[in-house]
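For this depiction, one protein chain was excluded, whereas all remaining protein chains were kept in their positions.
The chains carry the letters A, B and C, assigned in the order they are written, with residues numbered from 1 in each.
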Amino acid sequence: MDKTVADLATAVAGIEDGMTVMIGGFGGAGAPIELIHALIDRYRATGHPTDLTVVNNNAGNGHVGLAALIEAGMVKKLICSFPRSADPVVFTELYLAGRIELELVPQGTLAERIRAGGAGIPAFYTPTSYGTDLAKGKPVEEFDGRPYVRERWLKADAALVKAEAADSYGNLVYRAAARNFNPLMCMAAREAIVQVSRIVPPGGLDPEAIVTPGIFVQKVVAVADPHQEEDLNRANAAYPLEA
Amino acid sequence: MDKTVADLATAVAGIEDGMTVMIGGFGGAGAPIELIHALIDRYRATGHPTDLTVVNNNAGNGHVGLAALIEAGMVKKLICSFPRSADPVVFTELYLAGRIELELVPQGTLAERIRAGGAGIPAFYTPTSYGTDLAKGKPVEEFDGRPYVRERWLKADAALVKAEAADSYGNLVYRAAARNFNPLMCMAAREAIVQVSRIVPPGGLDPEAIVTPGIFVQKVVAVADPHQEEDLNRANAAYPLEA
Amino acid sequence: MDKLSNNQIAWRAAQDIADGAYVNLGIGFPEKVAQFQPAGREAIFHTENGILNFGEAPPPGQEDWDIINAGKKAVTIRPGTAFFHHADSFAMVRGGHLDVAILGAYEVAETGDLANWSTGPKGVPAVGGAMDLVHGAKRVAVITEHVTKDGKPKLVKRCSLPLTGVACVTRVYTSLAVIDIEGGRFVLREKLPTLSLEALQAVTGAELLVPGPVADLIVPEV
Partner (left out) sequence: MDKLSNNQIAWRAAQDIADGAYVNLGIGFPEKVAQFQPAGREAIFHTENGILNFGEAPPPGQEDWDIINAGKKAVTIRPGTAFFHHADSFAMVRGGHLDVAILGAYEVAETGDLANWSTGPKGVPAVGGAMDLVHGAKRVAVITEHVTKDGKPKLVKRCSLPLTGVACVTRVYTSLAVIDIEGGRFVLREKLPTLSLEALQAVTGAELLVPGPVADLIVPEV
């Protein structure tokens, strides 16, 4: 039982045209930059995968990571809560040109829909968005005299996730607020693909402190010294990165 | 900001007649024996609280802890998944005599209803119990061609919880499978009352390993060397315990 | 009539668990399956009360009562164990993350309906995690005696006892046979070599389809 794979290319090999791919991170924190770049590499070499539906809190920043994935033309639709950033030019231009679809979801509803997808809950009610444009067309029901909006689960074919450390069973721990959506996306994806700074042997993680139990993880790849999106953008980097 | 209280009597002082009280634990693991016994002490001294609705996975075992609470006549209704045990005589006799109500809930649905109560989700759909006696009277709806049962959140006035350690902010860590329902009940109760083996100063818990953030906790009391229900029952103990 | 022992039924069920599979074993009889995992194949066991990748029972006297399984029996941790709360645990169950759940049964219907939680209205009802486990696992299998102590079929056309779940069981390992449930019908896959199809049908409460070869159900003494 060993979920580690040799390299980034192998890790993302199962992602195909038209798939729904969840990508962890909140802005740059917890963004699996190297996995995203490996997917772009494959697209540049083979023309695939394309027509992806991507689920992320944001829409990328600058010209690396998710922004680079969008810029490469691989993304058909984005499901997110906040497609703005310090430098959102890539998404903004495509969106205003009508060349990328957007499903805007309140952040807490996005998190809960993903968690529901992972937990086998096909629908749930939330007070969030009641009476707003984002509730249009959704069933509304009163409970205890208060109105709630019904929301559906969100699942994915694959998730690209960044964690701090894994054991070979795929048990994961994260780093600070880089946790964010990552544990939820592991739950909701058929194939959770995780980049970690280090892989430890079984027993190398405190069983009390594991955030994502290995049952939610399918592939783990080591990226010893991952890029931080914020640093890349402050350096005005664009993918492919200069050596 | 210090949520610690001086003693067990103070910890349970806010629980009143007719309240809904969640009690953590799965069998004896994670059962807050000392908090339960403190509640029984108050009842023996004052005749209150009584007519309680208790939420627990089980119905107690032997004559200590939850079983002793039931035996004292303080419980009007039990919401649980599995009211059987090695020695369930207390609940069984009252139930068969029609002197205690039972709401039987599948274990995963019980957990999810409590989590929903804590997360502000008034209702959700689950495949569990569809087509069975336990789904009778509940709304059913199809999603993606599969039928699901709608379940409501579960909230409580108070929760009695056992954890391993707390800081003064009420951040909690647990011990092994004594975790079980405890973190969920902290979320779903207006007042989460927690007994811990040790209280550490702020910073004494690893922020990455905290299972229950302090926002879900209202009172913390130290019980340095708590009883384990299994040990008490193997010794045929009954509450009040012999000195 | 020749029949398999409980250990032998458990052994047979264990042979179908793939390397790396996540497995939940119902409390009681199904717990035996863990003992017979084939060499070289690692199963990772899940217990509803919040442990993944637990190990076997500790020696008597060395129990830690905070490390128990769903049947409240003491187990042990291993390198790679993870703890989690009940909502996460049932997210694993309901969310389809388990590869196999192996459960006991009072009755299994040809429709895949399972009755294993209640023998009727008397006594104290108790369901535990049974109704959750029948949903979500990629494969829900049952291990059971082929007939009741009174000799009545446990594999039936429609369950007479309160249901645990509808159309959830896909394979049944009995003391006499291995039977799949496909399209709402029992499909015979293996039977004891000493047993005729007619004799097996006679103790089965619904028609056994035989669309393909029936293998001999041969199990070592265990």
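A few notes on this one:
Just so we're on the same page, contacts are C-beta pairs under 8 Å (C-beta built on N, C-alpha and C of every residue); 3 or more make two chains touch, one makes a residue touch a chain.
Since the model is a prediction, treat every value here as computed from it, not as a measurement.
Judged over the whole assembly, touch between the missing chain and the shown ones holds for A, B. Taking the complete complex into account, A:Thr92 is the one of A:Thr4, A:Thr50 or A:Thr92 that touches the chain left out. When the whole complex is considered, the residue among A:Ala72, A:Leu134 or A:Ile199 that touches the unshown chain is A:Leu134.
Remark: the residues of chain B touching the chain excluded from display are 1, 115, 117-121, 167-169, 171, 187, 201-204, 207-208, 210, 213-216.
Against the chain not displayed here, chain A makes contact via residues 26-30, 57, 59, 81-86, 88, 91-92, 95-96, 102, 104-112, 114-115, 126-134, 174-184, 211, 228-231.
What we mean here is this: only the chains that are shown with their structure count from here on.
In terms of the distance between Cα centroids, chain B is separated most widely from A. Centroids of chain B and chain C (each the mean of its C-alpha atoms) stand 30 Å apart. Distance between chain centres (mean CA atoms), chain A to chain B: 35 Å.
The set of chain C residues touching two or more other chains comprises 77, 83-84, 87, 90, 93-94, 135-136. Along chain A, residues 119-121, 207-208 each make contact with two or more other chains.
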